[in-house]
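The complex appears here without one of its protein chains, the remainder shown in place.
Labels A, B and C are assigned to the chains in the order they are written; within every chain, residues are numbered from 1.
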Amino acid sequence: MSETPVLQIRSLKTYFYTKNGVVKAVDGVDLDVGKGRITALVGGSGSGKSMLSMSVMNLVEKPGRIIDGQVWLNGRDLRTLSEKELKDVRGKEIAMIFQEPTSAMNPVLKVKNHLFEAVHTHDKKLRMRDKLDEFRDVLLRVGLGNPDKILESYPFELSGGMCQRVMVAMGIVTNASVLIADEPTSSLDLTTQAAILEELLRLKDAGMAIVLITHDLGVVAQTADDMYVIKDGKVIESGPVCDVFASPQQAYTKFLMEPIALLR
Amino acid sequence: MKRFKLIVKRVVQIVPILLIVTLLAFFLSNVSSGDVATVTLQSRGVQPTEQNLAAVREELGLNAPLPVQYINWLKKAVQFDFGISFQTHKPVSEEIFARFPATLKLALAATLMSLVFSIPLALLSARYKDSTADHTIRILSSVGATIPDFWLGLMLLYLFGVVLKIVPVISGSKLSNIFLPAFTLSVAYGATYVRVLRSNLIEVRRFDYMKAARARGLGEGKALAKHGLKNALLPMVTLIGINFGKLLSGQIATETIFSWNGIGKFAVDSMKVKDLPVIQGYIMIVSITYIAINLILDILYMYIDPRIQSD
Amino acid sequence: MNIIEVNGLCKAYGNARPRNYAVFDVSLGIRKGEILGLVGESGCGKSTLGKLLLKLEKPTKGRITFEGTDITDYSFNEMRKIRNNMQIIFQGSSNAFNPFYTVRQIIGEPLNNYCRITNDDMDTKITAMLEKVGLGGEYLGRYSSELSGGQRQRVGIARALVLNPKFVVCDEAISSVDYALKKQILQILYDLKKQNSFTYLFISHDIEAVKAVCDRVVVMYLGNIMEILPHADSKALHPYTKALLAAALTADPAVKSKKKILFKEEGNLEIPGKGCVFQSRCLYAQKQCMSESPGLAEIQDGHYAACHLLQPEL
């Protein structure tokens, strides 16, 4: 990676202190996310990849707690910021999209209010009227044909694919420098998934740093530039996608990459 | 428009219910323990002899076959004419409408009071889940939900009336002392609202859109109030509406304790003296208000929750 | 030749006019002993078709023939007589089993309905079946809440195959199983089929698994059959199949297929009144596609497709 990475995570640890013992969800992770690149976090369910993304934003719910590590974003360590300062970072510098697009939006709030809230939280002086045009072209940029109708509609009136695009739009409208996509396409159909990944590639080319969390190696192979394989909260292998696929070192990575072949 | 079709369908559903209400009210006078003619005569202070019994039967049209009687009664009932009250010899509708404002005031005050203290408490205990505040609020609300409103009324009357002597033990329905009866009613309903709203708020926090709101930079409290509250309040609208309907039908016990002469107290007093026209009038008017409120509630719900008119 | 056949099969839900069909005019024959793949995106009607074949859902129109006899109008009890020859393996989600039932009762239910055997014979039969799917007798007393996802799926397979049915529908049998177990489950299904010459209808949205397991593959979209591929690796002809296969991402960065989006994105998803169902998203849609819906025609030997652009080459 040429210049310094936008997001640098150093030996991050997030532990869960539950009744039956400590669960080490994230156990010492080092990670770099470059500008204009897609970095994939791959692992089975329960490997801690989603908890890693929540820890970056310091949105870990009790009984989880971040106990160690630094999270450098554009040269600032988020772990040293107060909750108030962190609120300015969330949404403005780091945006996030989730796995279930239809449930990641408030069912009784129109799309335009969602978009407005994304910007208004960080700049109270803004008024809806003068942001509408910007919203319209952001929706066009993420491939939504008729933005006016969509701005006025409710989340349940949109398909999964459309909802996910609106979530991506919410990331762009505050021109965040990092977008964390937690399993963005696992609950979408194949064709919609291909379209959404196309949008992410376009965002990457426009200079955004994207963290793509997934369990699907097909998505990683066709979309990501670098990849980190995560197992039980630890990074067991990482590097550019072509190198890791060409010569996987760890047994678990080899196992994930093995195609399905039946003994006939 | 889709919504209009739903409203029409809802209104059509009411017809069978209204029919049953009228049948119930009508049968009240025919099948009740005393014979209508004798009871009417006694209320007029006339000795029931053979001739005037026959005369009264003729006057009230009791000899006509049952369905015909029902139709005439229905014709009058539609214009809110339920005959004359035996006790006060004034038209029943007048008596009821004179007392309706008192019950309405009480219902409004109780509902408002129950919301005023239940919503903040629910927000507080959902926000700081499993904290001491949460536990105390939960214990308070479960105890509040168990204390029957009539007993609470008696205890409050004893505390304020007898011990502290602030409130006269026998009070008319002046606005000044609406506080006690309204507070009595609001405790029971409010306790239920706290528990329901709290569990809805906790349920709502689990949804992704709350996490997404936090990820957009909203604080925990703001996200809960801005996104969570509305989604949590939606299911409450029906509950509040139904309870308001019940309050409007006159909380008989509370009205009797605080001698608050609303329509509930009036209905029970007339029940004791077998003043049948009043009972018929009460049943008709209360059912109609209750059904009207349910209808308004459904229509209101269609406008509040956008998801309704689409499915 | 065909163990089960359907022609003109339709299923519509609700009674709103115009009817929206979950399955529309499906005609299909499943040959004895083959593994027929059935792929398509969510909402294309593949699960509904699977349930219609077993009469777990009542068809709105069309005929179903099982082993030569027409079972379309069979009553609930008439169906009970032949259910031992046709079984279904579900996805194994959280409500796969009655929470009050032990594994013995779960697998024992079909046995009780069709075989008169004593209790201990029953236990040996069940344990034998459990061993076939890679579990053991120690699972007999367990409840489904005490099983992991993989174990639940194996018990589901045992329940379906304990009666040695002739025809088995696998409805998304591997989609709720963790990646590591997918291969084992598929291997079990394949080995059992070879031993007892079952016939499988393998329903899935996982293209890679279907390619690895199935002989022929049927592709469905919005309730209609788009194409029937004679072999799992035959070259797709229908525009929708091409778009679907292009969107299925191969787990190898070297094979960077440039063109991934072979369809128009924002087309609305409602079923068009007339014409081909894929018209709103097809890149090659023409006037004819809008007006008249293409029937399923045999383009090459055993290769069927429903598209005006493809003329039979026979």
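Note that contacts are C-beta pairs under 8 Å (C-beta built on N, C-alpha and C of every residue); 3 or more make two chains touch, one makes a residue touch a chain.
In the analysis below, contacts and distances are computed from a predicted model.
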If you had to name the missing chain as UniProt does, which of "Multisubunit sodium/proton antiporter, MrpA subunit", "Dihydroorotate dehydrogenase electron transfer subunit", "Peptide/nickel transport system permease protein" or "Hydrogenase maturation factor" would it be? "Peptide/nickel transport system permease protein"
Considering the complete complex, which visible chains touch the unshown chain? B, C
Looking at C:7, C:93 or C:291, which makes contact with the chain not pictured? C:93
Touch with the missing chain holds, among C:42, C:113 or C:196, for C:113
If the hidden chain were put back, which of B:46, B:66, B:143 or B:166 would touch it? B:143
If the hidden chain were put back, which residues of chain B would touch it? 13, 16-17, 20, 24-25, 27-28, 31-33, 142-143, 145-151, 154-155, 157-158, 161-162, 169, 188-189, 191-192, 195-196, 199-200, 203, 235, 239, 243, 245-246, 249-250, 252-253, 256-257, 264, 267-268, 271-272, 276, 279, 282-283, 286-287, 290-291, 294
In the full complex, which bits of chain C touch the chain not displayed? Write them out. 51, 54, 56, 76-77, 80, 83-84, 86-88, 90-93, 95-101, 109-110, 113-114, 143, 145, 156, 159-160
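Just so we're on the same page, only the chains that are shown with their structure count from here on.
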With chains as vertices and touches as edges, which is it: line, ring, star, complete or other? line
Whole-Å distance, C-alpha centre of chain A to that of chain C, is 34
Cα centroid separation between chain A and chain B, in whole Å? 51
I'd like the Å distance between the centres of chain B and chain C, where a centre is the mean of that chain's Cα atoms. 55
Spell out the part of chain A that touches chain B in their complex, as residue ranges. 57, 59, 83, 87-92, 94-96, 98-100, 103-109, 117-118, 121-122, 154, 156-157, 167, 170
Name, in rising order, each residue of chain B that touches chain A in their complex. 207-209, 211-219, 226-227, 230-231, 234, 305-307, 310
Per the touch rule above, chain A residues touching chain C in the complex are 44-45, 143-146, 159, 161, 189-191, 193-195, 197-198, 215-223, 241-242, 245-246, 255-264
